[in-house]
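All protein chains of the complex are present and in place, except for one that has been dropped.
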Amino acid sequence: MTISDADQAWLSAVVANHGRHATRLLQILRDVQDHFRHIPRPVMQLLAEQLGVPLAQVQGVTEFYSFLSTQPQGRYHLQLSDSISDHMLGSRALGTYLCDKLGVADGETRADGRVSFAYTSCSGLCDQGPAGLVNGWWLPKLDRSRIDRISALVEADVPLSQWPQDLFSARDNVRRPGLLLSNPVASGSALKWSLMRGLASTLDEVDKSGLRGRGGAGFQTSWKWRFCFEGPEETAVCPVEKGERMERYVVCNADEGEPGTFKDRVLLNSHAHQVFEGMTLCAGIVGAKQGFLYLRGEYLALRAKLEAVLAERRRLNLLGVGILGREGFDFDIEIHMGAGAYICGEESALIESLEGKRGTPRNRPPYPVTHGYLGRPTVVNNVETFVAAAAIALKGGVWFASHGTEKSKGSKILSICGDCARPGIYEYDFGVSIAQILKDCGAANTFGVQVGGPSGVFIGEQEFERRLGFEDLATGGSFMIFDKTRDVLEIVRNFTHFFAHESCGFCTPCRVGTSLLRNAMDKLCAGHGAAGDLVEIGNLGQFVRAASHCGLGQTAANPLLATLERFPELYQSRLKSISFEPGFDLDGELSTARRMTGRDDAHAHLEQESV
Amino acid sequence: MNIRNTITIDGTPVPFQDGDTIMDAATRAGIYIPHLCHNPEFKPHGSCKLCTVNVNGRNCSACTFPAADGQQVLNSTEELNATRRTITQMLFVEGNHFCPSCEKSGNCQLQGVAYFLNMLDPHFPLFYPERETDSSHPDILLDRDRCILCELCVRASREIDGKNVFGLSGRGIHTHLVVNADSGLLKDTDLTPADKAAQVCPVGAIIVKRHGFESPIGARQFDQQNVSEWSLSWEPAAMGDEHG
Partner (left out) sequence: MAEKIKVATTSLAGCFGCHMSFLDIDERILELAQVAEFDRSPLTDIKHCSAAVDIGLVEGGLCNAENVHTLREFRKSCKILVAVGACAINGGIPALRNRVPLEECLAESYLHGVGVENPQIPSDPELPLLLNKVRPIHEVVKVDYFLPGCPPSADVFWKFLTDLTSGHEPSLPYPLVHYD
């Protein structure tokens, strides 16, 4: 393919728009994907020239992110979420229906180039699944009639902008507002109050609140901010201005890729001011001039709205130069979009991605808080952490700390999906029991709950009195409910596929191990498991957990190990009574030879098991 | 011995210098920690995980983890060597390693490490990948099926040769080495056999043509010494000149 003059001009304009910065590579590639429906090789070459980076790097970035493609996708690119909750709502059957209807195959583009289809990791709409995306825009609550409508629109070549809005509209589904959701912070109020009282005392309030990160790891937020303020320049004392200081950065992690998590989606949709307010407070405290919101590609639908909120905040002087008239308090926020990579939620991979690179986790130490974006001190916090920080700045640390438990202060916003009457957003003070949550959301006949998403833990009925909190069941917010009609092994299989698909490939144990785990689960679920396989898969899981480089690999075997420990009998019951069986279809291995020789006699077949 | 800058490795006190990783300190002290993606001439990478050691109860990569006073490091334990053996087996099954037909056999660090760890079988099902082989260059062959993704060639080309001939692409199990040329072929790069990038590959993925099987069996690198002796024979001296 050659690039027309018009397209070349378009590309140059895009690159110029992005300031010719190599850090914008991923953002530019997203634009290119949108424009050409793929990343043509000649465009990679032009980009390499114009940004001054090696072509291999442009290719390396392109081929890292699921939403970028080197083969042309259809003008309508349809994706269906492969999250377990979508599966449970029949997404696979719908996918087949859709493919038949449109005459397109999974992972392929129709010959006329109009439409293509693929499955994708959780799209963040598990409370209104089965969900999908068209050219990155949400398609919630899919069913056959909606697919019929969508197919008709595609066949009639109706531009997306003219599709009926109801196809796209996602709901917040806030079912139980708690400490934060029922005490929203009016835009600017926390900043004004903090500036009046002094940013140093705001940091004290955050400290007093005991707030710990809401993204999963639960690191004390005030410490992170203090370390960033202090930075690697050893002379700094908090929070007094120093002479020569490095740039600092504040990053809001809105990658929300953990299957079953969608609370950040709702916070960004309905409480964006408060998110940005929290970031701005943090910037004031650590002395950052630049902030980033790293928004997952699946949340494209939120982007325009968020840009509008940012614009409004600039107008209100809550962002920009001299915020609220305070000289030297300059801060602005840029939105960076992800492009389909769960690993970019890991903070150091996120920073690599922000720099326009492949989302590979860095070696640590040093940590982002001292050596983050462009090697500078950087705070990375979850969306909810910033929301809580803004509320704490206004209402005080004691207010927050009076909720929750000893080690887990305040509240946690949960995204609940799966087998319950009322999936959606629930906010609880820490310390609430699983049983209580199940009751509130109308779960019945519950077999187990995956707390914290696939990287969390699967608990069974005997454990429903356990409580949410860092001392017992920590969670980034995903809460997936499975009733007694569900097949636990299928659930685990879904999760192992997720991790194998999302492994970044940097380190050996996870790159190879997650694929081996996936294959082993496929074998078990297909009914080909033998006794030896269980021991093998358990050992492999332990190994991947212990030897992997980052949190993805370290947690990838969690669903398997947790269920193997709790429900060994479910695994046992799936095994054959023989001690060994091949992991591949032995008879299928003769298929080519059978076809080419035209044979079908007894000797032309092999039994799968025999010893 | 200066008590301030000392760690212990398997109970032996080992001094370290400021900025040392655990691998650096060990190498200086003549202690071998198995490794593949690490080469003291380059900035550490930390991807193969063969150098996994246990530091105060936690697994860490020795090649990237900073040495700090008082660390108790376990290195040569049966458990850690079992972990390393599993990693090595994974590297073998992920690629196509048919040593008898490989020009690098006998001089290959993956093979050397596997011998060292007494790896007798690949244990896992084999992946038999079908990655592209690039034989376009008159003097250099790239057999991606043997690549272990250590990025040493990437680093060497960037940091020493100043050519940026290589890069990694793809994700997860589909990660692969790419060549920085419009055609994606080595013949269209300025790579030469004299380049560090053409020589640094620890396995038989980048091969200088017409030099295969030059030394007879018995006279090759790891016929003469095992990988630990070989490493310690040159790495301590090479530590001074880290690039980048």
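General remarks:
Chains here go by letter, A and B, matching the order in which they are written, and residues are numbered from 1 within each.
Methods note: contacts are C-beta pairs under 8 Å (C-beta built on N, C-alpha and C of every residue); 3 or more make two chains touch, one makes a residue touch a chain.
Predicted model only: the values in this text are computed from it and were never measured.
Only one of A:Gln162, A:Ser573 or A:Thr592 touches the chain withheld from this view, namely A:Thr592. Mapped onto chain B, the interface with the missing chain covers residues 92-93, 96-102, 105-106, 111, 114-116, 118-123, 125-126, 128, 130, 145, 217, 226.
Residue positions on chain A in contact with the hidden chain: 532, 579-580, 582-584, 586, 588-594, 596-599, 601, 603-604, 606, 610-611, in rising order.
To be clear about the criterion, only the chains that are shown with their structure count from here on.
Once the centre of each chain is set as its mean CA position, chain A and chain B turn out to be 32 Å apart.
Within the complex formed with chain A, the residues of chain B that make contact are 44, 46-50, 52, 59, 61, 64, 66, 83, 86-87, 90-91, 93-94, 124-125, 127, 148-149, 164, 166-175, 178-182. Residues 41, 45, 54-57, 59-60, 62-66, 341, 358, 363, 365, 500-509, 511-516, 519, 543, 546-549, 583-584 of chain A touch chain B in their complex.
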